[in-house]
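One structure, pasted below without further comment.
Apart from one protein chain that is not included, each protein chain of the complex appears where it belongs.
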Amino acid sequence: MSLLPKDVAKVAHLARLALNEADIPKYSENLTNILGFIEQMNEVDTSHIEPMAHPLDAHQRLRPDVVTEHNQRELFQTLTLHTEAGLYLVPQVIETKIEE
Amino acid sequence: MEWEAVIGLEVHAQLSTQAKIFSGAATAYGAAPNTQACAIDLGMPGVLPVLNQEVVVMAIKFGLGVNAQINKHSVFDRKNYFYPDLPKGYQISQFKQPVVGEGYIDIQLDNGEIKRIGITRAHLEEDAGKSLHEDFSGMSGIDLNRAGTPLLEIVSEPHLRSATEAVAYLKTLHALVRYLGICDGNMQEGSFRCDANVSVRPKNQKELGTRAEIKNVNSFRFVEKAINYEIERQIEILENGGKIVQETRLYDSVRNETRSMRGKEEAHDYRYFPDPDLLPLVFDEALIESIRASLPELPEQKRQRFQAQYGLSAYDAIVLIANQDTAAYFEQVVNQGVSAKLATNWIMGDLAAALNKDGLEINQSPISAEQLAELLKRIEDNTISGKIAKTVFEAMWQGKGSADEVIAAQGLKQVTDTSAIEKVIEEVMAANPEQLADYRSGKDKLFGFFVGQVMKLSKGKANPQQVNDLLKTKLHG
Partner (left out) sequence: MHTKTIAELIQGLRAKEFSSEELTRCYLDRIKSFDKQVNSFVTITEEQAMQAAKQADKRLSDGTAELLTGVPLAQKDIFCTSGVKTSCGSKMLDNFIAPYDATTVERFNKAGMVMLGKTNMDEFAMGSSNETSYYGPVRNPWDLNRVPGGSSGGSAAAVAARLAPAATGTDTGGSIRQPAALCNLTGLKPTYGRVSRYGMIAFASSLDQGGPMTQTAEDAALLMQVMAGFDQKDSTSVDREVPDYSATLNDSIKGLRIGLPKEYFDEGLEPEVAKLIQAAIQEYEKLGATIHEISLPETKLSVPTYYVIAPAECSSNLSRYDGVRFGYRCENPQNLEDLYKRSRGEGFGAEVKRRIMIGTYALSSGYYDAYYLKAQKLRRIVSDDFRKAFAEVDVIMGPTSPSPAFGLGAKSDPISMYLSDIYTIAVNLAGIPAISIPAGFINGLPIGLQIMGNYFNEAKLLNMAHRYQQVTDWHKKIPAGF
C-alpha cells in the first residue's frame, strides 16, 4: 500500500494536522515505507487468533458513585489565555452542532 | 400510491448519578461554566478514566426493564472526532459490544391494541460539553460541565410506523426510566433526548427506503411534528420521482420543518477502537439477580394491576401510571375508601389542572392524597355535590383547611331535607307564574330554568337529584 501525497493530505485532515506543502512528498515517501514495513504482518496467518487489546487478562474496576472533585476552574484556566466568563474561547463554531 | 413510514428512535437518557461516568466531578445541572469539569473531564495530559459503578447498575436495571439480553462482557471504545465540546478528541462509548443487547417493550396504541417494539441495544457512553454561540467578540464559548455525564443510548428497531407510535414508544420508555430511577426524564434540561431515523416505502414493500436521521427533537410534541413533517417531505419527493438522500437533518421547532445539515456531509470516519485506558466490563449473574430482586413494580406490571384491581380503563391506567408519584397518590386516595373512578377523574382532572397551573409536581401538591380522599368521600356520602366540591377544592388548594373545615366554615353542606327543598321550589314557582303556566301548557324546555332557579336560591347546596325528582312532581301540580 502506498500513501500518495493526496492520501497524506486526507489523513492529515482527518488527524487535523497542517503540513507544509513542501514536506508532503517526504511524508508520502516515509509513510509509504512504514506501511510497507508494517505489511510484513501479512506473512502470518491469524485467521484463528483472538485479537488482544490488553496485556493483562483483567476486568474493569469500578469506583463508587461519589463526588470527589471540586471546582478548580481558576487553576485550570491559568493554562490558557483564551477564556471569558469561565468559558473556553474558540473561533466561532459556524455549523450547528450535531449531538454525536 | 399508499406509503408506509418506518421509524426507529435513538434515545439518549442521562443517568442520574451523583458523579460522572469516568471522573469524580459532580453532574448537577445548572452550575457556573466549567466549575464541574475536573482534569479528567477536560482531557488534561496523563489523566485516566475509572468507571462509576452506579452506571453499570443502572444499565443492568434498564436491560431488565426491557427484557433484554444483558452482556456480562462488554467493551468501551473510543469514537474519534474533533469538536470543541469534546475535550479528548474522542468520546468513550460502546461500539461492538454494548452492555445491553436485544430486548423489547410493549406500547399501547390509540385503539387499545398492544404493539411490541424491539430494542436493538443500549450502551453506555459519556456526554459532550456545550458550545455557546453568543458572541464573545466573534468567538464561541465552551462549557465542559456536561462533558463526562453518563448517558445510556437506547436504540430501537425500526418497528414504529407513525409519529403517534413513536410518541407512544417514547412515553413508555420515559415512564420506564423514571420508574427504574435511572434518569430524571427532564427533557428541557436535556436529560432525555431523541433522534429519529425516518424512511418511507410503498405499502407491502419489504425493503426499507433510504432514511434520514432527524436530530434535536427534544419534546414529545416536537417528535410527533418533526416525524410527520419528515414523512410528508419524503413522500412528496418520491411521488415527484425524486430520491431520498441519506443525511442528517435538524428539526426547527419554530418553523416546524427539518433541514439538511449542510456542510456536515463530509463522511465521518470515527476510527472506533477499544479504549486502552479501560478494561472489559465484566460482571456475573449474581449481580444481575440482586438487581432484579431490587426492581420496583414497573409501568407495564402496574398498568395491568390497575386495570384488574381497580377496574380502570386502559386509557385511565396508562395516564395514572405514567408517573410513579401519580400512581402512588392514586393508590393512597383509593386506600381511604374512595371509588377508583371518582379518584381517577379528580386526579386526572382538577388536581392535574391545578398542579399544571402552579407548575408543581404531584409530590409538591398542597392537597395531600388523604385530604383529597376526605373531599371525595363527602361527594360520595352526599354531603356536597360534585359542583360544590370544586369550590371546596379551590379553598383547600389555597390552604383554607381540610374539606370538612371548608364545608363547615362556608356552610356548603348539601341540603337533602325534602321539606326544605320543597320550600325552595314553592318559592321559585311563586316568583315565576308566567314560566309555570308556559311549562304546564307544554313547554318542557323550561324544566331546566326551574332547576337553575332552585339551585341558585339554595346557593348550590340542594341535592341535584332530589331537586329533579321533587320539581317534576311539583310542576305537574
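Some points to look at:
By letter and in written order, the chains are A and B; residue numbering begins at 1 in each of them.
The working rule: a residue touches a chain if its C-beta (ideal position, glycine included) is under 8 Å from a C-beta of that chain, and two chains touch if they have at least 3 such contacts.
None of these values were measured; they are calculated from a predicted model.
Check B:181, B:202, B:276 or B:386 against the missing chain and you find that the one touching it is B:276. By the touch definition given at the top, subunit A reaches the unshown chain through residues 3, 8, 11-19, 23, 27, 30-31, 33-35, 37-44, 46, 49-56, 58, 60-61, 63, 72, 75-76, 78-80, 82, 88, 90-94. Against the chain not shown here, subunit B presents residues 39, 42-51, 78, 80, 82, 84, 87-90, 142, 269, 271-273, 276-279.
What we mean here is this: only the chains that are shown with their structure count from here on.
Centroids of subunit A and subunit B (each the mean of its C-alpha atoms) stand 40 Å apart.
Those residues of subunit B that touch subunit A in the complex are listed here as 12, 17-19, 23-26, 32-40, 42, 44, 50-56, 75-76, 79, 81-86, 91, 128, 131-133, 136, 138-144, 193, 195, 215-216, 248, 250, 261, 263-264, 269, 271, 274, 276, 278-282. Of all residues in subunit A, only 14, 16, 53-54, 56, 58-69, 71-73, 76-77, 82, 84-100 touch subunit B in the complex they form.
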